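Note that this complex is displayed minus one protein chain, with the remaining chains in position.
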Amino acid sequence: MIERDDIDVIDIVTPNHTHAEIAIAAAEAGKHIISEKPLALTVEEAEQMYEAVKKHKVKHMICHNYRYVPAVQYIKKLIDDGRLGRIYHFRANYLQDWIMDPNFPLVWRLKKEVSGSGALGDIGAHSIDLARFLIGEFKELVGTTETFIKERPIGEMSGGLKAQSGGNEVGEVTVDDAVAFIARFENGTLGTFEASRFAGGNRNKNKFEINGEKGSVRWDMENMNNLEVFFQDDEPGLQGFRLINCTEEHHPYVGAYWPAGHIIGYEHTFIHLIHEFMKGIVEDYQPTPNFEDGVKNQKVLEAIDQSSETKQWVKL
Amino acid sequence: MIERDDIDVIDIVTPNHTHAEIAIAAAEAGKHIISEKPLALTVEEAEQMYEAVKKHKVKHMICHNYRYVPAVQYIKKLIDDGRLGRIYHFRANYLQDWIMDPNFPLVWRLKKEVSGSGALGDIGAHSIDLARFLIGEFKELVGTTETFIKERPIGEMSGGLKAQSGGNEVGEVTVDDAVAFIARFENGTLGTFEASRFAGGNRNKNKFEINGEKGSVRWDMENMNNLEVFFQDDEPGLQGFRLINCTEEHHPYVGAYWPAGHIIGYEHTFIHLIHEFMKGIVEDYQPTPNFEDGVKNQKVLEAIDQSSETKQWVKL
Amino acid sequence: MIERDDIDVIDIVTPNHTHAEIAIAAAEAGKHIISEKPLALTVEEAEQMYEAVKKHKVKHMICHNYRYVPAVQYIKKLIDDGRLGRIYHFRANYLQDWIMDPNFPLVWRLKKEVSGSGALGDIGAHSIDLARFLIGEFKELVGTTETFIKERPIGEMSGGLKAQSGGNEVGEVTVDDAVAFIARFENGTLGTFEASRFAGGNRNKNKFEINGEKGSVRWDMENMNNLEVFFQDDEPGLQGFRLINCTEEHHPYVGAYWPAGHIIGYEHTFIHLIHEFMKGIVEDYQPTPNFEDGVKNQKVLEAIDQSSETKQWVKL
Partner (left out) sequence: MIERDDIDVIDIVTPNHTHAEIAIAAAEAGKHIISEKPLALTVEEAEQMYEAVKKHKVKHMICHNYRYVPAVQYIKKLIDDGRLGRIYHFRANYLQDWIMDPNFPLVWRLKKEVSGSGALGDIGAHSIDLARFLIGEFKELVGTTETFIKERPIGEMSGGLKAQSGGNEVGEVTVDDAVAFIARFENGTLGTFEASRFAGGNRNKNKFEINGEKGSVRWDMENMNNLEVFFQDDEPGLQGFRLINCTEEHHPYVGAYWPAGHIIGYEHTFIHLIHEFMKGIVEDYQPTPNFEDGVKNQKVLEAIDQSSETKQWVKL
């Protein structure tokens, strides 16, 4: 691909230990590059990659996609505009539960030599990137990692976060199941972080809260379109976290989407409906809701109109 | 379009008073048809459309897209499987607030001759369709409509739910701003419905609750991926509405999407990131997060590893 | 009691059909009166009671206690101060589920001759009173009642909302299980109401939402101390319902309670602790948490202090 002239961009989505080689080759070939995170297995590798893209003057990005949630972009703007004032606290949790079963197999994500780390690099890395995006650079930290289940049956990922076990053989888990750390940022913010794959009931609980001198914000990926904001100078008695549905023209990116309150993802309801329609055509059955439903719905609508005018109950 | 052989499907998205003519012509030409809702302005028109699609044996659907929210499909399955038992209550609200400003202009949606009705046909119709999908057919009803702001400046829709006023001239609002009705269903369920465009703070609050003999469910479009379910036979002391993130392989359609907890719409965070990347290439600037961030994030990751091993604070 | 000079106040908590006789006798004896709601079984009875207290110039109240929730009093103030502007909608639900079991016996509350009505008078009456308190007088209404379970085993209330069945004999339920109605108020507000004892999972869901020209409020008894408020003139992009914990000096009554955020009921945590202490003294065992816990907690506190100073992990 690197040799082809009609390819301008390389998007690296291969396992973590292959990123460096690909990225450096792509940079040398003058390709712009997007890389999945983590960028590399070590700082040294990452620095080599960074040197390569700088030297060859290609554009480069890393897929920390959570920066690009409209609510998160809006928080960034609030902070940059000074709406939260001096920041005191950044408090992040990234909690999942997909490997809690001790029989979940020893997939590549649980081997240090392939994935670099466990919850730390896979999900904790997102919290770290969000912290750097919103708060600034880290100054110092202390933390600890934990591996709750130390041996697992050998097996493979089969798609998504699902996996298949391969039998009775077991192997050692060489990455962390969970990590917790405390940090201070250059600007004096106190940060607390926790990432875990052993937090039952938390499917993808990527959330944070920021407390500043003038205001606070809360965000949670499981309700991605929502944002909670508190302002210290709201009228006494009427102070409280505002639950904002970040789906308005005032919010980054979503002006290009749907009317307010029709959250991102609304479009997929139509896609599912069209899927059903296409299936109906291909498999020759009549899907619903259809024109018969249209007639019946219309009868209800007219009955309401009639009831409103006559002030009577109307039978259907 | 009707004369073209390479077009198999007609999707009707024109104003409501044009649906019937287009649909009948399309049916006569043997095209499969999807129509925006409401199907027509009157029951009579709707019936003619239904006759046409039946006569010409084309597939037909109406865009009541909310039926195709994964959580709603899952509720349908729970009801069909008897998990809620006999249904006692269906309680629906569809609340918006986009025309509360008395200076919002008299757009086509506020004129009866073009749109047929106001909140009733625009949003109440969705609640009616959801009720028919989940509960069954209506038996009788009583209701009332209300127009809170009776005159508005003349003006036009300019996209989405936004509009532009045209000056000082005013005209009469001929549709309802809100509607409330009570219904009984064929199966004995008691239904209560309210639709309004005057419910401040409710951008698109399309929600319902169903109470049955064995369980209850709650759903709300503003948090589309969530579903609340209560079961009467849960252990005493541990009974409560379960907040389910309908993003698992067990839920309709979403098995084709992301890992659990990564809600529908998650993909757009990548789209926004790519948009930024493309903009960076076109306008020749270096977007973030990029490889420099990758290096800095990696340094934090390594510091945590080091702190975990040495049990010491680590400076960055 | 009426003849005693040292009794100034009569508090009527007997079954509904006895209120009138007691109240009239108490008024004639010059006693101030508080009555449980509903005041009487019929308007005629209620009017006689009202005439009696007016004639004898005694103070009188009816126990619509929900008016006296701090959050509700605060809503009243917001409305009176014009903070919500013209009111468009009042939307109330009072939902319970304590008689859903068909074997729940035919207690006095389910007999019309004793209780007057079912969900309507027992819980719907609270919504009606809240509506009159917050919105004003009713102008007209239409509604319907429903009895889902029409026969039940004979039995009695045994305390709270619990009951005991008496055997195989069954009797007819003569009150409503649920009621729904739509109303217009004198001031033009559109009201929707629903009260039910068949709404599974809703133990005591007494809630309402008010939508006005300038703002909206939401309240729910199950989280009594909370209040949600939305203002139309909040800054665009930052509009959302504020979740207010009504426990501050700014909120009615609670200035006399605890520091903000320590909700009403906080005091009972101490009462439970004291209960345990007294039990320990009486039954001669040593309850927890005790001074041993104080020592152990103190060791943790000192370890944190030490860790903070030395920047080291500390063992306990």
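Letters A, B and C name the chains as they come in the text, with residue numbers starting at 1 for each one.
The rule is simple: contacts are C-beta pairs under 8 Å (C-beta built on N, C-alpha and C of every residue); 3 or more make two chains touch, one makes a residue touch a chain.
Small disclaimer: the values here were computed from a predicted structure and weren't measured.
Trainee: Which of C:Ala25, C:Val114 or C:Ile263 sits in contact with the chain that's absent?
Mentor: Within the whole complex, the residue contacting the unshown chain is C:Ile263.
Trainee: Touch as defined at the start, partner being the missing chain; which of C:Ile7, C:Val170 or C:Val300 qualifies?
Mentor: From the options C:Ile7, C:Val170 or C:Val300, the contact with the absent chain belongs to C:Val300.
Trainee: For the chain left off this view, which of C:Asn93, C:Thr144, C:Thr189 or C:Ser216 is in contact with it?
Mentor: The one listed residue touching the chain not shown is C:Thr144.
Trainee: Mind pulling the subunit C residues that touch the left-out chain?
Mentor: The missing chain touches subunit C at positions 8-9, 23, 32-35, 37-40, 42-43, 46-47, 49-50, 53, 59-70, 73, 96, 98, 116-117, 120-121, 124-125, 128-129, 132-133, 137-145, 160-162, 176, 179, 181, 202-205, 221-226, 245, 247-249, 253, 258-266, 268-270, 272-277, 280-281, 286-305, 307-308, 311-316.
Trainee: Which residues does subunit B use to touch the chain missing from this display?
Mentor: Spelled out for subunit B, the touching residues are 74, 142, 227-229, 234, 236-245, 248, 250-251, 311.
Trainee: Tell me which stretches of subunit A touch the chain missing from the display.
Mentor: On the subunit A side, contact with the omitted chain comes from 88-89, 91, 93, 95, 97, 100, 142-144, 146, 148, 178, 180-182, 184, 188, 190, 192, 194, 196, 198-202, 209, 211-216, 230, 232, 239-241, 311-313.
Going forward, only the chains that are shown with their structure count from here on.
Trainee: Check the residue numbers that subunit A and subunit B use where they touch, and answer same if over half are used by both copies, otherwise different.
Mentor: On the two sides of the subunit B and subunit A interface, the residue numbers are mostly the same, over half being shared.
Trainee: Can you figure out the chain closest to the middle, judged by Cα centres?
Mentor: If one averages C-alpha positions chain by chain, the most central is B.
Trainee: If you take the mean of the Cα atoms for each chain, which one ends up farthest from subunit A?
Mentor: C
Trainee: Taking each chain's centre as the mean of its CA atoms, how far is subunit A from subunit C in angstrom?
Mentor: Comparing mean C-alpha positions, subunit C is 41 Å from subunit A.
Trainee: I'd like to verify one number: the distance from the centre of subunit A to the centre of subunit B, where each centre is the average of its C-alpha atoms, in whole angstrom.
Mentor: About 23 Å, centre to centre.
Trainee: Quick check: what residues of subunit B touch more than one other chain, meaning two or more?
Mentor: 142-144, 181, 202, 311-313
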